[in-house]
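Provided herewith is a single structure, encoded as structure tokens, for subsequent inquiry.
Just one protein chain is left out here, and the rest sit where they should.
So, chain A:
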Amino acid sequence: MTPLLSVRGLAKHYQTRSTTLKILEDISFDVFRGKVVGLVGESGSGKTTIGRSVLRLIEPTAGEVRFDGTDITKLSSAEMRRRRPRMQYIFQDPYASLSPRMTIGEILTEGLKIQGIGSRAERLERAKTALEQVELPADAIHRYAHEFSGGQRQRIGIARALTLAPEFIVADEPVSALDVSIQAQVINLLRDLQQRLGLTMLFISHDLAVVEYICDRVIVLYLGRIMEIAASEDLYARPEHPYTRALMSAIPSPDPEAKRGREILKGDIPSPANPPSGCVFRTRCPSALDACATAAPQLREVRPGHFKACIRDDL
């Protein structure tokens, strides 16, 4: 089976007056049809840059992004626009991502209109269907974003991505701005929709616990590099990379009994303007050796389907 999305050697650099910021380096992964792949990492890990690059909302500096067999980085903007209905984006902030001056109906039909799909009445029908899919009443089309709560707005953002009947969705921190009781509602909704519609998704989040609920495979990023890739069940049961372990250990557990010996990473995430030599995580890694400073570790398979970029096998 060929993957729906196949990313190879993706890089994104920004040139400032004095330096080159290497935001992404050598990112390669596949997303198979009907599967959800999670991108997790902290600020500056490059997860949003990957999400935007694979939809060409920003232009990558190097690498290939094959969508259904075609390298979309080589497409003209007209060819790209023809493919856009097949790939959609859900944004993090349900307040900033919906225009306050458009009705929900206008927001939901805008993409269809730009793509020249259907008559006005047909477009409104599709908008209503999408609202139904996200469990909002159809009369929402006459109202404005400010009339809805944060959770409802995020449902509208999801509905907007669905109106074009995409195969592939990049969901960028879709529940991070929501309260925990509402977050659970939206996580359940996204999982339902993904399974019911057979969607393929790239799910971006800083929250490892949320990612686990949605994703089949998880990619752990640090400073623009992949640290670990594994099936989510395997990753959470047996994390292999010291960074993944530290990240899991840092999440405060709501079980007061579970106050395990927490491993606190020292220091800050380094600047992409001046990343450490060799392994970018070595400056904060509790298990770093001298050898970690010499060469960037390559991803290697430690078990079937489980990859890590770390030279140590004795941890």
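To be clear about the criterion, a residue touches a chain if its C-beta (ideal position, glycine included) is under 8 Å from a C-beta of that chain, and two chains touch if they have at least 3 such contacts; residues count from 1.
One rule holds in what follows: contacts and distances are computed from a predicted model.
Peer 1: So which of "Nickel import system ATP-binding protein NikD", "Repeat domain-containing protein", "TRAP transporter large permease protein" or "Cytochrome aa3 subunit 2" is the UniProt name of the chain that got left out?
Peer 2: "Nickel import system ATP-binding protein NikD"
Peer 1: Just name the one of A:Leu57, A:Ala96, A:Ile114 or A:Ile251 that touches the chain not displayed here.
Peer 2: Answering carefully, the residue with contact to the hidden chain is A:Ile251.
Peer 1: If I consider the whole complex, including the chain that's not displayed, which of A:Met87, A:Ile156, A:Leu208 or A:Ile226 touches that chain?
Peer 2: A:Leu208
Peer 1: Check the options A:Ser6, A:Thr109 or A:Gln183 and report the residue that touches the missing chain.
Peer 2: Checking each option in A:Ser6, A:Thr109 or A:Gln183, the one touching the absent chain turns out to be A:Gln183.
Peer 1: Return the single residue from A:Thr2, A:Ser149, A:Ser277 or A:Gln298 that touches the missing chain.
Peer 2: A:Ser149
Peer 1: One chain is left out of this view; which of A:Leu4, A:Ala127 or A:Ile269 touches it in the full complex?
Peer 2: Reading the full complex, the residue touching the unseen chain is A:Ile269.
Peer 1: Contact with the hidden chain only, please: which chain A residues?
Peer 2: 42-43, 149-152, 179-185, 187-188, 191, 206-210, 212-213, 232-233, 236-237, 246-257, 259, 262, 264-266, 268-269, 284
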